[in-house]
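Left out: one protein chain. Kept in place: all the others.
First chain written, first letter: the chains are A and B, and each begins at residue 1.
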Amino acid sequence: MYINDISDLNATIQEAIQLKKNPFQFANLGKHKTIVLLFFNSSLRTRLSTEKAAKNLGMNVMILNINDAWNLEFEDGTIMSMSTSEHVKEAAQVISQYADMIAIRSFPTLKDKAKDESELVLKSFLKYSSVPIINMESATAHPLQALTDAITIEELKDKSRPKVVLSWAPHPKALPQAVANSFIKIMQFSDVDLSITHPKGYELNPEIVKHTPVHYNQEQALKNADFVYVKNWSSYTNYGQVLVEDKNWMLSKEKLGAAKFMHCLPVRRNVVVEDTVLDSDHSVVIEQANNRTYAAQVVLKQLLESM
Amino acid sequence: MYINDISDLNATIQEAIQLKKNPFQFANLGKHKTIVLLFFNSSLRTRLSTEKAAKNLGMNVMILNINDAWNLEFEDGTIMSMSTSEHVKEAAQVISQYADMIAIRSFPTLKDKAKDESELVLKSFLKYSSVPIINMESATAHPLQALTDAITIEELKDKSRPKVVLSWAPHPKALPQAVANSFIKIMQFSDVDLSITHPKGYELNPEIVKHTPVHYNQEQALKNADFVYVKNWSSYTNYGQVLVEDKNWMLSKEKLGAAKFMHCLPVRRNVVVEDTVLDSDHSVVIEQANNRTYAAQVVLKQLLESM
Partner (left out) sequence: MYINDISDLNATIQEAIQLKKNPFQFANLGKHKTIVLLFFNSSLRTRLSTEKAAKNLGMNVMILNINDAWNLEFEDGTIMSMSTSEHVKEAAQVISQYADMIAIRSFPTLKDKAKDESELVLKSFLKYSSVPIINMESATAHPLQALTDAITIEELKDKSRPKVVLSWAPHPKALPQAVANSFIKIMQFSDVDLSITHPKGYELNPEIVKHTPVHYNQEQALKNADFVYVKNWSSYTNYGQVLVEDKNWMLSKEKLGAAKFMHCLPVRRNVVVEDTVLDSDHSVVIEQANNRTYAAQVVLKQLLESM
């Protein structure tokens, strides 16, 4: 599931907002349908909201942490005499038979750019699975988060074309670009005035950024913003590196101004953003997290209806 | 959920006994209601019985081991640049949106008395959650176990005011005082003749013990008991310490006499209590564990009815 797969973004957002008003309207749509949630990595919101969404639709949910099963091999032609016990060719085909759709979370290595950009894990499941694959955050994309973000902006905007700024923020550990990538992509599809701000060296994939304006001066970039989406990511050019920990890039109440504050969570307080922002009524992160359920639910609903 | 929250203990116990007779009588009460079970620590009985209880009421159950998600921060104002990735302020508010109630297990450190007594984890969820919080054993209390114990005594007593003795027992590892605390509290609300026996140095929190008699001579204390509840706890005054491993405090068949033997489980055989006790018909620990389901179910039922 990529953002490109959503045929009509506006209609999908409106449908999600309707589901939020009546989550159980389609409580029988998923009867006798099974979704397997497959986790290679940690999850709180994604796990709970996707499970909730599926159950709101009456689906059967089976959750598998990969470390409860076997180490998977993804390379072709390997002599599997080392640590991997099962090839994704078998795993994907087998799980497909127990599931009507499979949702997968698999983070990037942040060490091997080519491998991460190949989306080896997700693409392998797409290739070998015989049922639809849902991306619960892959190496380079987090489309259910992006859909959530678009729903949230649609709900909370008070003008037809709000100014939306994606701002980099400091973080002690190297983080993926996935959330930023997917947010940019969905905003480019949306009727918003989008711009990006980050320190030099944190340029994102130009194939994703395209003509979206990029500013190196955060303060100027944030001026008159309606929504400020804050997120750390590690360097894309010096792949996976933490180049700078310039604490000045932390979002403060002053820099936010009258705008609304967005973040995908989890967020490190007083590193990424000041307490005063998160604890103010400018922050919409909790509402945003709530919308994870309805972003997932609308996608599952559309998949169920297409079966 | 604390014992103090149960408005009418006797009515609650009778209701639990009714639920045990007909567990599926309210199988639709929890329809479209979700409980999230959040585990910071190991669990067998609590996990299975609470899940079972919720499903008996038709609820949707979502289980999250915190180590499948993120390390939570509980302190206010922290600069979160170290090992914690998410603040409980966000976590509790977010999970509240996916759940109609949240049940939490979080054991004490047994190192920092003030921190444990502040019930930081449970109280933080109580503070920031917008849905009811159920205590599945916190730093200082295990109310669902205590309610189970009261139900068990009510079912099995053969006199109106039985003699109930809580006896300390040896254990190789430092254990919390939670079970003892909650058992004492609920027995103080009940029509029983309660006393406590333990070696010197194992005095429990005086604010909990109050005027309940304490004996240092186990043999004398157990005389003519109807129910002997055996449980190890580490020292409260020398907080979290194992002071003595006096094997004589292990419960034997002789010391038990004609009384019934209770324990919350898990129990270390031939350390806490002799095989001959556990394998005799004086032991009611299996029946006691069975009642965990109905203690949880009556609490969930009351919460559902109040929604």
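Methods note: a residue touches a chain if its C-beta (ideal position, glycine included) is under 8 Å from a C-beta of that chain, and two chains touch if they have at least 3 such contacts.
None of these values were measured; they are calculated from a predicted model.
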| item | value |
| --- | --- |
| Options A:Ala11, A:Val94 or A:Leu243, residue touching the unrepresented chain | A:Val94 |
| In chain B, positions touching the absent partner | 23-24, 27, 39, 42-45, 47-49, 51-52, 55, 65, 172, 265-271, 275, 278-279, 285-286, 289-290, 293 |
| Interface residues of chain A (partner: the chain not displayed) | 32, 34, 36, 60, 62, 64, 68-70, 73, 77-82, 84-87, 89-91, 93-95, 97-99 |
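Heads up, the rule we're going with is that only the chains that are shown with their structure count from here on.
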| item | value |
| --- | --- |
| Centre-of-Cα separation between chain B and chain A, whole angstrom | 39 |
